[in-house]
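One protein chain is absent from this view; the other protein chains keep their places.
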Amino acid sequence: MGRSQKKILVTALLKAANLNKSFGGVRAVYDVSVDVPAGSIFALIGPNGAGKSTLLNLLSGVYQPDSGSLFFNQASLIGLPAYERARLGIARTFQKIRLFKQLTLLENVLTGFHLHQDVPLWKCFLPGGAGRFRGEAMDLLSFVGLGNRANDRAGALSYGQQRMLEIARALATRPKLFMLDEPAAGLNAAEVEFLLKRLQNINQQNVTVLVVEHNMDLVMNVAQRVLVMDHGVRLFEGNPREVQANPRVIEAYLGGAFAS
Amino acid sequence: MSGGLTRKKGTVFLIALIFIAAAPWLLSTSYWRGILVLCAMNVLLALSLNLVLGYTGQLNLGQSAFFGIGAYVSTILIKTYGWNFWLAALAAVAAAGLVGVALAAFAVRLRGHYLAIASLGFAVITYQVLVNWESVTQGVRGMYGILSPVPNAVALFYLVAGIGLVVYFLLDNLVRSPVGDTLRAIREDEVSAAALGVNAAVWKAFAFGLGAAIAGLAGCFYPGFVGTLVPDAFGIVESFTMMAMVIVGGMGTMIGPVIGAVVLTFLPELLRGFGELRLMIYGVALTLVVLFMPGGIVQAWVGLKKRFS
Partner (left out) sequence: MTDLLALVVQQSVNGIYLGCLYVMVALGLTLIYGVLNQINFAHADFVTVGAFTAFFTATRFATKALGIPDTGAYLLSLFSALGAGALLGWLVSVTVFAPLRRRGADELRPLIATIGVSVLLENGQLALFGPIPYQFDSPLARETIRLGPIFFSGQSALVVAVSLAAIAALYAFMRFTFMGKALRAVAQDRETAGLMGINENLVIALTIVIASALAGVAGAMLGPVVVLTPFTGASLIVKAFAIVIIGGFGNMEGTIIAGLLVGIIEAFTVQYLGSGLIDLVVFAMLLGMLVVRPTGLIAERKEENV
């Protein structure tokens, strides 16, 4: 299996209980509860339309749940808008890449430091009011392998590179919980490999990672805990081996992804 | 991307200063000096709109309303209540800024063309208020006999152009600072900006308010320049003209609006030989730029530099 043995702390960083979300009568998420252990890599998988992205949007604050509770480090997230959750230490990437296309790579990552900028407003009107995160931003760009393209326009990057830039930018917020929405979609094998290593590296620096994914390699080789969803409800939760062996999970996927 | 006074910036500033100092003597008829004052005001207006439209990406078609609020509030305070010009100007700028923050409340809830129409509606409402609140504003009859704070057109030009330089300097630093990054993040993609901790509502309020305040500041000098203050100068047409200046010059850059304001103030004058058709220059320039060179004159300039380097 080749994955590092990690000691998983018992405390749950993120606790969601009985989350419900409907859109115009269609139930996207129904009575879903999940505890994400601190310091873990947690995978959220399921066939198309299972409600995984909706759940992620509920956790990150793009949507507010119709009912249910949601706690992050014992602080309730219900009613908090997305930007407040980022302030608490939740970062995310998006299924459809949402970069600042007209800005350079460096400028993209620098915006990520928004929460940590401490220059008072009046000083920004004077010369030299630029923030002090340039070095750290360059480090993040190197971390995702884009260090040599710092001054290129983000729109000029390839798809895979844009995904990595999104990750670098989200990391700039110095999150405690990093959620990714199908980060491996559209990446070739080498890029996926690189992504896996980066995620492990991020996790080793004490960041809890939650990944919504289709790609089984990523899930099986990297995740410590997996929640399977189908049709908006919890189907099964366990470690990767348990998930792979579970007949209901296999049935939900119709054997497609699990044939190995 | 460093802020501060680099050598190149310093030289450009110096050149601008020399131009400004010399202009009223190169164009020394009273007519042309009037055009210079108008140009300086347009530069301020274009800079103000660019902050909201170019940097924060908010489709604001109502900027002329703030120009009008600045003009009327300052004039009313001076004429009706006997205030000193500078105090009245301060109050007018504050008033414009506050109304700008109020308009931002719409920007928070509306996107794209909805905001465009709402801001347009706001401009029309402001115009109607100016026209109909006759007891205060004298409506279409206008307010007469308004004195300028300085004795002549040359001094007025230096004053407004000087203010323009200061505003440019402050805004230029602002957009290079983390605030600039935040505003552009909102422009590019609000959803991911929120995921990075950006409170879009607060920053939109900031951009709208500051933009409105600067437009209001320009408005304070307008009545003294024209002598008679009527609401007609603050309608949809003016908003469109301001937008044309920002876009033709180069939206989202600092120097673009300045260029656009200068070009679109002087070009109709240089085309006087063509009679009334010269006013079509605004429409033509705007349409052509949007079709073929969306980055405006600045984009053309950068493209030319690349060609020949």
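Should a chain be cited, it is by its letter among A and B, assigned in written order, with residues numbered from 1 in that chain.
Simple rule for what comes next: a contact is a pair of C-beta atoms (placed from the backbone, for glycine too) under 8 Å apart; a residue touches a chain by one contact, two chains touch by 3 or more.
For clarity, every value in this text was computed on a predicted model and none was experimentally measured.
Student: From the listed residues B:I35, B:L98 or B:A116, report the one that touches the chain absent from this view.
Tutor: B:A116
Student: Check each of B:I20, B:L36 or B:L59 against the chain that is not shown and name the one that touches it.
Tutor: Looking across B:I20, B:L36 or B:L59, the contact with the absent chain belongs to B:L59.
Student: Using the touch rule from the top, list residues of subunit B that touch the missing partner.
Tutor: 59, 106, 109-110, 112-114, 116-118, 120-122, 124-125, 128-129, 131-132, 191, 236-237, 240-241, 243-244, 247, 275-277, 279-280, 282-291, 294
Convention: only the chains that are shown with their structure count from here on.
Student: Once you find the CA centre of subunit A and the CA centre of subunit B, what distance in Å lies between them?
Tutor: Result: the chain centres lie 42 Å from each other.
Student: Can you list the residues on subunit B that touch subunit A in the complex?
Tutor: Against subunit A, the touching part of subunit B is residues 1-5, 170, 173-174, 176-179, 181-182, 184-185, 188-189, 191-200, 252.
Student: Quick one: which bits of subunit A touch subunit B in the complex? Just the residue numbers, please.
Tutor: Interface residues on the subunit A side: 60-62, 81-83, 86-87, 91-92, 94, 98-103, 106-107, 110-115, 117, 119, 121, 123-131, 166, 169-170, 172-173.
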